[in-house]
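Below is one structure, written out as structure tokens; comments come after it.
Shown here: the complex without one of its protein chains, the others still in place.
Up next, subunit A:
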Amino acid sequence: MLILECPCCGVRGEETEFHGGGEAHLKRFGPGSTDDEFHTYLFSKENPKGVHFERWRHNNGCGKWFLAARDTMTLEVFGTYSAQTLEPPKHIRDAITAKRPGWTWRDFS
């Protein structure tokens, strides 16, 4: 069972309280970008077997968006953090390294 803690209101709940919003830390490309950039942004999703970063919304709670670091194999959540970040904060990365040494996700490690 997937249990998340909303960093905005501090409530812990199982997955029916939340709604998954797909990959986190997307860099958006729109008008003026190259075809390759637009294609990558739209379709080439990260699909790791292991550490993954995602957007979640606390649908049946405070309603706010946040980000989560999670293992797609075990559903273990390494930590949740504010959506107003451009990359995973250090304490989240350290928490992942403690449990999954050598992990990488996109350019992060």
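Everything that follows uses one rule, which is that a residue touches a chain if its C-beta (ideal position, glycine included) is under 8 Å from a C-beta of that chain, and two chains touch if they have at least 3 such contacts; residues count from 1.
Here is the rule we use: contacts and distances are computed from a predicted model.
Within the choices "Cation acetate symporter", "Aldehyde dehydrogenase family protein", "Sarcosine oxidase subunit beta" or "MacB-like core domain-containing protein", the name that UniProt assigns to the complex's undisplayed chain is "Sarcosine oxidase subunit beta". Although one chain is not drawn, the whole complex shows that of A:12, A:39 or A:99 it is A:39 that touches it. In the full complex, subunit A touches the hidden chain at residues 1-2, 15-16, 19-20, 35, 39-40, 42-45, 47-49, 52, 54, 72-75.
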